[in-house]
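Note that one protein chain is taken out, while the other chains of the complex remain in position.
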Amino acid sequence: MIQMFHVYKIYPPNYRAVADANLKIDKGEFVFVIGPSGAGKTTLLKLIFGAEPPTKGQIIVDGINTVRAKTSTIPLLRRRVGFVFQDFKLLNHRSVYDNVALALEVLGLKKKLIRKRVLQVLKQVGLLNRINAIPPALSGGEQQRVAIARAIVNDPILLLADEPTGNLDADITKEIMKLFKVINSWGTTVVIATHNKNLLSYHPTKLIVLKKGSVQGVFVSSHKNSGSFVPQNVQ
Amino acid sequence: MIQMFHVYKIYPPNYRAVADANLKIDKGEFVFVIGPSGAGKTTLLKLIFGAEPPTKGQIIVDGINTVRAKTSTIPLLRRRVGFVFQDFKLLNHRSVYDNVALALEVLGLKKKLIRKRVLQVLKQVGLLNRINAIPPALSGGEQQRVAIARAIVNDPILLLADEPTGNLDADITKEIMKLFKVINSWGTTVVIATHNKNLLSYHPTKLIVLKKGSVQGVFVSSHKNSGSFVPQNVQ
Amino acid sequence: MIIRKLVYFTAKAIQNIRQFLLINLITVGIISLSLIVLSSFLMISLTLQKYLDTWKRQVPVAVYIKDGLPPDETTAVRQKIMNFHEVEEVSFISPEEAIRSLQEIFPGQAHVFGSLKENPLPASFEIRLKVGYQSPERLRTLAGNLERIPGVDEVEYAKDWIEGYESFFNFVNTVAWTIGTIIVFATIFIVSNTIRLTVYARREEIEIMKLVGASNLFIRIPFLFEGIVQGLLGAVLALIALYGSFRLCAGWLVHQSFLPLQYVQISFLPLNYGLFILIGGMATGLLGSFFALGRYLRVS
Partner (left out) sequence: MIIRKLVYFTAKAIQNIRQFLLINLITVGIISLSLIVLSSFLMISLTLQKYLDTWKRQVPVAVYIKDGLPPDETTAVRQKIMNFHEVEEVSFISPEEAIRSLQEIFPGQAHVFGSLKENPLPASFEIRLKVGYQSPERLRTLAGNLERIPGVDEVEYAKDWIEGYESFFNFVNTVAWTIGTIIVFATIFIVSNTIRLTVYARREEIEIMKLVGASNLFIRIPFLFEGIVQGLLGAVLALIALYGSFRLCAGWLVHQSFLPLQYVQISFLPLNYGLFILIGGMATGLLGSFFALGRYLRVS
């Protein structure tokens, strides 16, 4: 699903957010990216998403080389990828419903179909009662759940979630992680960036540890749902 | 320091974010406000700060009735109160330095004094290396630390921190909480809203539990740094 | 499919206009005012030209006839004059009529002219020309041709006057075109940059749209619709305001004793100018949105 070859991201003037990252994430995996604040987790996810171009190296997502791809293919890729942004990136002048529906509207679906699917997802994240509110009128945790709903509403083949539970309490975190597990079990590759080591109890298939922009190690679960990791050599 | 009498916050059209809150927080306390997502923690802090007017009830902060106070006294109060916003509220076009310095500039301090103090605080939150970056070029955790730096730079008499470690890893969380403890030991009243029950290990003097806008209970530490709570009757 | 998309984008545009109502009102106001300046200028320069045109139409050409020409030959001369296609109207001025008008021009010397033993003035034809034939060159050629008619003694017209007038007209014309061009460019610049500012205020929206995989077209179309609606609304408001103040002014001006109104009717913008304003407003709105977006669509 995702392959990275010697990827560097150097922000101007000379700030190495990601250095020489080599990764391989297969279809259907459930991956955690962990590391301290400023380690480059968000940058790594944005690189995969094509939201930032790498300074060096190649990235292949779902068979598409995002570095060399035409600009018109990036939107097509994004319609099949869900992204929960750390800062949510919600439309502040649109209702919760509209924000989530947007991800389906870009697919050109019919209004009725959109409505059904949006309500279904909003129910899953527990926001049916805030459906007409605009994001500035939501609590932090509610905004985060809108972002999650938007990311999963279009049944993405790849879900990138950046600190998706940073504003959620333990109970809702459990709900959301269960949801991600379900989505993953249906075949969606899930990559979650977090600093919260508690989440490791949710049995990732792969654990990528970042520090100061470098991949410190990639640990692969020795057998499914074991929760123990062995180092893996990436090509 | 803070007193609330039958405070209600009903958002239009008819959404009870806080209902009949009665609280008393003394000078020098170290208080946690906990509760699930959407419980009203942020709203409670904003009410204290005068960022939202209560629908009903009276709020007295540092001897000032914020409901009845003239609009010109609110800025004066805010200059003595630090607030770490859940969504940071940083100036996106200003450097980290300028963002933190702003809280001192409104006090009319001299440039040299401002510089000294800002650098000192940025060192405490570990951001000396990002001093000239603008917030959009920072990681989530870095932005949060800028917000924290700005809140404490003017030695406030009251620090209101809304989910101040939501984007921080365990190590930095520890640093920040230690910092809050130090500030508290110098006499600053500290109120922290969080959903993270792990933080309770930092020995609050008072624990306010919110649920669906209601104060479910106020627990007061039986003796300093004990970590155990007994229910308290608020007037 | 196409209809569904059209409905969708129209709905989006309306939603946008309502959600950014203040911004939209300001934009419409600015477009409207720019167009008011432009079209009140148009209207007034049109009126002025009409006014100058009536002046021009009054230029007479006098064809003096040889002394003692027999009546039938005089009629023949008249016929020949009528054959020039420039000529609108011909009237005969007998020597008596000529001296009478001279007496009117110099009322103090009425007795002097009356005491003349012999009328020194010849008979003449006064010609009024059709519109568009009053330029100095045309008049010169026409005068030459008229002089060549047998029986005609001399042809006269206010040569100095017509040349002075012509240069004045050219001057006014140049001025009108200069200001007009400045105003047109200013309008386009102001409207497109106003839209640019509104797009700037909404750049985050565009960014987010891109992040959920919207194509450039998908983002652009509602903005373009919005631009068209803003431009159209602005133009309509401008025309309404103009028409209102035109009615007020016209009513007031008629009661003023300004000479020009005896000759000219101030008229409202002709239909094609009104259409020009409408289409111009829409086009500026559309193009303004189009170019304003470019910058923000280019980033990934």
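Just so it is clear, A, B and C label the chains in written order, and each chain counts residues from 1 on its own.
Keep this in mind: a contact is a pair of C-beta atoms (placed from the backbone, for glycine too) under 8 Å apart; a residue touches a chain by one contact, two chains touch by 3 or more.
For clarity, every value in this text was computed on a predicted model and none was experimentally measured.
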Output for the hidden chain's shown neighbours is B, C
From the listed residues C:V7, C:I44 or C:L217, report the one that touches the chain absent from this view.
C:I44
Contacting the left-out chain in the complete assembly, out of C:I183, C:I219, C:L232 or C:L293
C:I183
For the chain not shown, which residue from B:V7, B:L90, B:M177 or B:L210 touches it across the whole complex?
B:L90
Can you say which of B:L102, B:L119 or B:L179 touches the chain missing from this structure?
B:L102
Tell me which stretches of chain B touch the chain missing from the display.
49-53, 71-72, 74-81, 83, 85, 89-94, 102-103, 105-106, 108, 110, 150
Just checking the interface: what residues of chain C touch the absent partner chain?
22-23, 26-27, 29-30, 33-34, 36-37, 40-41, 44, 48, 51, 64, 106, 108-109, 112-113, 115-117, 120-122, 153-154, 156, 163-164, 166-168, 170-171, 174-175, 178-179, 182-183, 185-186, 189-190, 193-194, 196-198, 200-201, 249, 253, 257-260
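Convention: only the chains that are shown with their structure count from here on.
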Compare the CA centroid of chain A with every other chain's and tell me the farthest one.
C
By number of C-beta pairs in contact, which two chains lead?
A-B
Centre-most chain by CA centroid is A
State, to the nearest whole Å, the distance from the C-alpha centre of chain B to the C-alpha centre of chain C.
67
Please set out, as single numbers or ranges, the residues of chain A touching at least two other chains.
none
Do you know which chain C residues sit against two or more other chains?
none
